[in-house]
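Missing here: one protein chain of the complex. Every other protein chain is in place.
On to chain A.
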């Protein structure tokens, strides 16, 4: 079960021809897959494509009715290899993952798939995590398409076009026996829009039929001499077939006047940004009319030479709008113009910046510069010859507004792991810590400042491999449960066992692939009706030969974790020291438990609700607890007390009572200001009896003491 439920939204997947679909881009893709008679879908979660996996998981019933098989793949490589089912059989398949990190993992399978070619349509839907909010290195998927010869679709970012691209993607794939990649930028994945639906279609051939009548075509298998034939076939047959399909079906689009001395060629995904810039320059409207000729590449690979040359031939200058680098498309167009002997000026990564996201501001200034240079007549006086920029009227806030990077959520079970690690490093000195991808990577930010590298999902321990040498300190590496099952078991653990690695490996087990939105994985403890879960990580690591394995089943036990870390870093025992730290992701736990608790309270069942508090008169305002927490619910507040200079700790009502505050105060010997209040709803008779008894005794004692001294109280005079 994932962090967000699409149970309500997936009902829209049932709508038929003529009805209007409203929702997110990702959901539209799912609907389009069903309309195309897809036979199987696989994938691996990761922003911005996680929701697609969540939608599919929540749509199991509908998929079942249509006979569509869905797999939550173990990795992107698994997902890509799944498409092998379309190699021999006329079954349409689709897989999805985050790009470019997922595409990196999948590239071996993709290369094999592209070499042999496909019979049934094979669609790879990649979610581009590029630009603002991205969590990965900034690269392009385009290179993968070019190196393996996979066609790349980059449709205009509205739901109708995205749905059309899915449909045409399958057809293009079948027409050219080549897998097709559909590129979805992060905002397009989450754009809310609408389109006219069609009826869902059952797959033409079922997977069962294929299994029962197996096929085997030696020419499709990547093994010499077939592999050499594949390379020839890609050029002599598949490429021309694709080009003619793209041209005949007019997948690329032309907008604006047929004549004009300038034009803009753009990736489909850039269309709305380009149009907004033209709108702001008074050269386009929201209905899609434009005064500047546009050539929109809904297919960015292969490029169609004569379409481009015809567009460019009679123009003075053409601008290529191609986000990120290297500028593969611009380079290809340059070569085309040169070979054809056409002297139209090609502009692209000037006026556009060589690197970085094409934001609204970048788009506006680059297009304005281009038009000013080559078609000044189109621009208004203001845009043609802008005044010197005015001095900013607004005060500079750069010293005021604090940065706010993402961090651990309220009650996160990973926080105490890094608190323990910080404490053990205070005893034993700073260590080299190889971090990994996942929520636990937030450890590199304040207040923990732990972690020196991240090499790729599940590669935390692998990236500490070189440090397997005699030294006074051992290397530490971290890996999440998601990364562990993705590849870390073999790339990290097995490798460490095999090479007798002497470091400490911490596996953060929060029962989900949490950073990507809480999808289930093999070690998840939730019951999942379509997957097999509850496979302990400790069993897996012991299975590959690890000997020194410690398991903490409650990460909030900071003292115990510190003890284990200390032992792992100082023991004489050789070989990898593996610590599995388990506690459920609080976001998912709250989503599961909060409604249960609320209904239990409503039904009159005895229920306990824990929450932490701070005695503000005991707190001295040194904020030592903050430096071991960073929890959103633990903050500071300024007291209305002239004797206090610094704000004191305060816990707000969002506290979930995880226990970190108390455990850290105890383990680090901080201060006694924290307390936990357990509020019992619908107390039992015994609870009430004990409470009455206690209040009677303590109340008497309190009155006794108060009678002998002065007590001050606000407003009591």
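Descriptive notes on the structure:
Going forward, contacts are C-beta pairs under 8 Å (C-beta built on N, C-alpha and C of every residue); 3 or more make two chains touch, one makes a residue touch a chain; residues count from 1.
FYI, contacts and distances are computed from a predicted model.
Choosing from "Ubiquinone biosynthesis protein UbiU", "Indolepyruvate oxidoreductase subunit beta family protein", "ABC transporter permease" or "Spermidine/putrescine import ATP-binding protein PotA", the protein name stored in UniProt for the chain missing from the display reads "Indolepyruvate oxidoreductase subunit beta family protein". Considering the full assembly, A:662 is the residue among A:456, A:475 or A:662 that touches the omitted chain. Touching the missing chain, out of A:470, A:572, A:603 or A:645, is residue A:645. Contact with the undisplayed chain is limited, among A:172, A:242, A:275 or A:656, to A:275.
The omitted chain makes contact with chain A at the following residues, 47-48, 129, 132-135, 157-160, 186-188, 190-194, 271-273, 275-276, 279-280, 284, 286-288, 359-361, 364, 393-395, 397-398, 400-410, 439, 442, 445-447, 515, 559, 611, 613, 615, 617-618, 620-624, 626-627, 630, 632, 634-636, 638, 641-643, 645-647, 653, 661-663, 665-672, 674-683, 687-688, 691, 693-694, 697-699, 701-703, 705-717.
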